[in-house]
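Omission of a single protein chain aside, the complex is shown with its protein chains in their original locations.
Chains here go by letter, A and B, matching the order in which they are written, and residues are numbered from 1 within each.
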Amino acid sequence: MMEPTAYLLLSGILFGIGVAGVVARKNALIILMSVEIMLNAVNVAFIAVGSHLGDPTGSIFAFMVMTVAAAEAAVGLAILIAIYRLKETIDITELSVLKW
Amino acid sequence: MPLGNFASLIHFLPELAVTATILLLVVVHVAGKNRQSAAPALLSLAGVGAALLLAALQPASAGRSLFEGMVALDGFAIFFKALTALATIVVIFMSMDSGELAGRSQAEYYIFLLSVLLGMFLLTASTDIVMLYLSLELVSIPSYLLAGYLKGRESSTEAAMKYVVYGATASGVMIYGFSLLYGLTGTTQIGEIGRALATGDAPLPVLLAAVMVTVGFGFKIAAVPFHMWSPDVYEGAPTPITAFLSVGPKAAGFAVLVRFFYTVFASPDVAAGVWKISSRVDWTLLFGVLSAVTMSVGNLVAVNQTNVKRLLAYSSIAHAGYMLMGFVLLTPAGLQAILFYLVVYLFMNLGAFYVVILVANGTRSENISDYSGLGSRAPFAAVSLAIFLFALTGIPPFSGFIGKVYLFAEVINRGVYWLAVVAALNSVVSLYYYARIVKVMFLEDPKDSTELPVPLFPRSVLCFLAIPTLLLGVYWEPVARVAANSVKLLAF
Partner (left out) sequence: MLTDFATVLVFMVLGAVTVALLLLVSRLVQPRDPTPVKLSTYECGEVPFGSSWVQFNIRFYVVALIFIIFDVEVALLYPWAVIFQRLGMVAFVEAFVFIVILLAGLAYLWKEGDLDWVRTMQDAPARKEGK
C-alpha cells in the first residue's frame, strides 16, 4: 500500500511531455519517441493504481502496453525507414504529396 | 458466470479459424517458392469463409462471457463478426483483381489483412479494457502496414507514415483515458466500471476519461475532428485497402463505441426499454454535435474533390456522421438503424470502390475527369457505379434510402429535430457531388473512346454487390429483423 498521488502526478507530467512532443515537433522519429513517452506515462499510472489497490491487473496491463508499444515502434520505424529511402528526410511537414 | 480459458475455446471457433489461417499463410510464405501465386488468396478466402460460417452458426440468443470475462459472445458480437468477415471476403476478391497489388508479395498482404480481421472480431466482442486495447491495436498496426503496402510509391508510404503518427497518438490518448477509469474504479471489466461510475460523484475526471476514450474511438470511425488522417490514407493506400478501411474497421469502431459507451457511461432502463445516462456527464449531446459536424465537414469538403478515392473518403466520413445519429439516441431502434445502415453501407461502398479499381486497372487514373464517357466505354461498370452512388446518396428505391429512413425516423421519433434537419440538408449536398460523377460518366464525351473490358469474374462480383444494393431497397425486412435481434448487449 502506498499513496499513488506522486506517481499519478509523474504520470500526468510524462503524458503532458509526450503530447507536447507529438504536437510541437516535426521530426517523425521524435514524434514516435513522444508517443512512447505517452504510453510509458500510462504504464506508470496503471502500476501505481494497481499497487495501491493491491490488484495485479494494473501491472498486467502495463505488460500488455509494453508489448503493443514495441510492436508499434517496430512498425513505425519500418515505415520511417521507407519514407527516408524515398525522400531523404523524416520531417513530417515535408510529406506533401497528399493534401486537401 | 464467465467461462474459463479451455471451456471458452468451443465458443471461439471463428477466431481460431482466422488465427489458424494466418499461421498457415506464414508457413506458405516461408515454404513457397513463388511469391506471386494465387494460393495465399485462395487460402485466405477459405479461412475467412469458414470463419463466416462458424460465426453464423453461433447461437445468438444466449449471451456468454468467455475467457474469464475478456470477451463476450452475444448477438451483437456475432452480427459484427459476420459483417466484417463478409467485408473481408469481398476485399480479398478486390485484391485479386487489383492491378496495384500485382507483382507484390501476396502471402504477407493476406497475413496483415487477416490479422486486422482477427482484431475486429475481438474488438467487437471485448468486455474488458485490456482486451479492448489489445484488439484495437491488432486492428491498427497491420492497417498501417497495409496502407503502406505499395512500398516505393511515395503516396502510399506517406499515407502509412501519417496513419502511424495519428493512430499511435490517438490510441495513446485513449489508453490514458482507460488508466483514469481504472484509477477511478479499480477494475478493468467494463460492466464493473459502469456500475462503479454510476455510484461515484466525480464528474470532472469522468468527463476527461470520456473525452480521451472518444479520441481513440473517434479515430477508428474517422469522426471529425479525428478524421485528419483518413483522406490522406484513403487516397494513398492501395484501393482494396481503402475500401476495407472504410467499411471493416469503421464498423468495428462503431461496435466498440456502442458497447463501451452503453455499458460504461449508460445503463439499461428495463422499464422503458431504453438506455439512460448513468454518470453525470451528458455525452449524448457531445456526440450529437460531433455527428452534425462530421457529416457537414465530410459532405462540404467532398464537393471540391477531383480524385475519386479522396471524394469517397470524405463521403465515408459523412456516412460515419449519419450513423452517429443513431448512437446518440440511446434506444434499441437507434442501434438497429446503425446496424442496418452498416449492412447497406458495406455493399454500396465496397461496390463503388470496386468499380474504381476496375477503372484504374484500365486507365491508370483515379481522377474524376478520366471517368468521362465511361457509360459508353464500360457500360456495365458505369451502370453499377451509378447504382452504388445513388444508393450512397440515399435516393429511393435504392437501399441507402431505407437505411436513412430508419435513422431519420428514430431521430425524429426521439424529438432531436435539429439533428434531423442538419442531416437532411447534408443529403442534399451529397446528391450534388455523387450526381456529378454520374454526369461525367454518361453525359460528357470520352477523351479516349477505346472500350474498357470488364472480365467475367469482376462482373459477377459486381453483381454480388449490386443486387443486394438494389434488393435491400425494396425488400429489407429480413435484414432489419436480424439487426433488431442483434441489438442485445451483454451487461456485465
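The rule we apply is simple: a residue touches a chain if its C-beta (ideal position, glycine included) is under 8 Å from a C-beta of that chain, and two chains touch if they have at least 3 such contacts.
This is a predicted model, so every value here is computed, not measured.
Note on the undisplayed chain: of the listed residues B:Ile10, B:Leu23 or B:Leu443, the one touching it is B:Leu23.
Only one residue from A:Ile31, A:Ile47, A:Ala73 or A:Leu95 touches the chain missing from this view: A:Ala73. Residues 3-5, 8-9, 12-13, 16, 49, 60, 63, 66-67, 70-71, 73-74, 77-78, 81 of chain A touch the missing chain (whole complex, contact as defined above).
Contact between chain B and the absent chain runs through residues 5-6, 23, 26-27, 29-30, 35, 103, 105, 151, 180, 183-184, 186, 200-202, 204-205.
Criterion: only the chains that are shown with their structure count from here on.
With centres defined as mean CA coordinates, chain B is found 26 Å away from chain A. Residue ranges on chain A touching chain B, taken from their complex, read 4, 8, 11, 15, 18-19, 22, 28, 31-32, 35, 38-39, 41-42, 45-46, 49-50, 53, 55, 57-58, 60-61, 64-65, 68, 71-72, 75-76, 78-80, 82-83, 86-87, 92, 95, 97-100.
Against chain A, in their complex, chain B makes its touches with residues 129-130, 133-134, 137, 141, 144-145, 148, 151-152, 154-155, 157-162, 164-165, 168-169, 172-173, 175-176, 178-180, 182-183, 186-188, 231-232, 235-236, 301.
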